[in-house]
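Here is the structure we will look at, set down as structure tokens.
The other protein chains are all here in position, but one chain of the complex has been omitted.
On to chain A.
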């Protein structure tokens, strides 16, 4: 994932205007403000995990997720610091980790303070890697983190046994302390932490019986609700370090263009608070004492941008447009790379009583997380570099930051604050993160630099959900059941872009949601027709599912219509041999008061209809029903019912919240969102031109969690993919209009 490896970055940077820092600063001198544990002085640590754990952990040979001191510190008052492998960005993973570890440690999750761990081998608990994404955090680390908690509890018990001079098996625990029932004596964990720290990590510490769980599976309160309700939560954009300057950039209008002459450089340099002006790869930057001064100066710069060099990487063509891209996707012919083959779809189509064909597409999308990207870079006297930045993968950012800085990775200290939303935004994508610029600016000015991208610069450099298109052909048999389905997903997925795919192989992130569907259609052929996006693309909540389940599940209703069947009944019939899916579809039907497609008249006199969709994203199963009406040509979504089966669960309240959140984002994409490019530039640079779901378009959301006992699936993303097709299918039922291109705001609905 060498996404950001500009080999000539250092050389390209004009190290000019390194003025002495002679301007008065009005920044706090208290050093790092608002670090997540700034107020929590950890008195006693289990073997004193170092503040710079990355260096220590990097050398450790222990299996990831086993070295208790790398994860846990317990202070005398019983507060527990957990260094989590995962970053909290709203999905509730910090609370989930406290529940899982607390369950086995025997400690109330409310006593935990959770922060994202620094880079280090100890934290590579996601199949030997580390990232926060793919709805993978809890399900990938559940067993590891349980065992970690159990190991820590065992160490505390051993320390207590030694202290009290009693056999270990005469001791038990209750939340936060060890109990010797024989004598009635108790010892708080905080009082044992130092002794426990001296002990080796035990093997095979026993786990609590699931029937005795008090925290796992319960709606434990989020650890961060109060700080987030009082403005005390600290995000990267809120941080300050002693002596820092602040920077803003003006990016090249198109990727690949480079800054040339600046017509008004002297005038801008004279603007209030301006420290220096810098040319960076693909951008100009202003460093100032305060951010607003830097921003105002940066946007004032009149820059002559060169056209991209012939050999430049990642060039945004001057004539690129999203309309043109859609046409290119439509023109890209198959057969492409096979993703799924069952039976013989081509032959079955020839023999079908009738066939149905349709082409669907979905636009580029922006992440629109409300916290704009930022980074603080501080070069230290010993040659090390500290970086504070939003990220979903500390080790990956560490490695790339080291390349940019020209130092060894272990000399880069990565700090990963809480994220003000992410949805896939904070992985590594080309030219999509401020940290390389911050590193270079800090080097140039000889002081720490905090760089914030304005919302407008963020819209210019966000890594987009790719535009996609899918062509379907289905054959209906004489019995009214589908006998064959052919599908071609045209475009590019972020897995292929950033991790590569084998030659001739389908990109899973381009076909997921079209392949892997559970319906009993006896002949199926799914292929990926690759077409590269000139725009930088990235992961966006539910990735390929975010559009592919819309394509497939909407086309499914077209098949049902062609076969003269009710779409809910046809799904049930084609899931007859899939008990997990069938049960879920029945569950969402029941949750909605019994399936009815409509149209029908609601109590308020509006004419309404419902649509249904299924999805199998990220190891979970989801069934969704939406009810809609029309108002002045726009769809009104009244209720969304979601039944979700993640197999097994950790926190039902957070699951319900995440489903609400996924419904909102899925609905936002269905109704409103579209990044439009013209002449190589995004036409919207803020939320006025790129509307996202406002409160008055939020439907009621009803959630039923089904614990089937299947292997644990994901939670953060799975609620999304079913929403666009359920809404579009409801619109079709209501109006007869079959919408095959999102967002719905492009089409005036109902009688013209």
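Keep in mind that, in the parts below, a contact is a pair of C-beta atoms (placed from the backbone, for glycine too) under 8 Å apart; a residue touches a chain by one contact, two chains touch by 3 or more; residues count from 1.
We take it that contacts and distances are computed from a predicted model.
Visitor: The hidden chain: which UniProt name fits, "Manganese transport system membrane protein MntB", "Aldehyde dehydrogenase", "(2Fe-2S)-binding protein" or "ABC transporter permease"?
Guide: Matching "Manganese transport system membrane protein MntB", "Aldehyde dehydrogenase", "(2Fe-2S)-binding protein" or "ABC transporter permease" to the record, the invisible chain is "(2Fe-2S)-binding protein".
Visitor: From the list A:86, A:136, A:189 or A:291, pick the residue that touches the absent chain.
Guide: The missing chain is touched by A:291.
Visitor: Looking at A:213, A:600 or A:687, which residue reaches the missing chain?
Guide: Checking each option in A:213, A:600 or A:687, the one touching the absent chain turns out to be A:687.
Visitor: Using the definition of touch stated at the top, determine which of A:636, A:653, A:681 or A:710 touches the missing chain.
Guide: Checking the options A:636, A:653, A:681 or A:710, the one contacting the hidden chain is A:653.
Visitor: What does the interface between chain A and the hidden chain look like in terms of residue numbers?
Guide: 26, 28, 33-34, 89-92, 221-222, 224-235, 237-238, 240, 246, 272, 290-293, 368-372, 418-423, 452, 454-456, 653, 657-658, 660-665, 668, 686-688, 692-696, 698, 700-701
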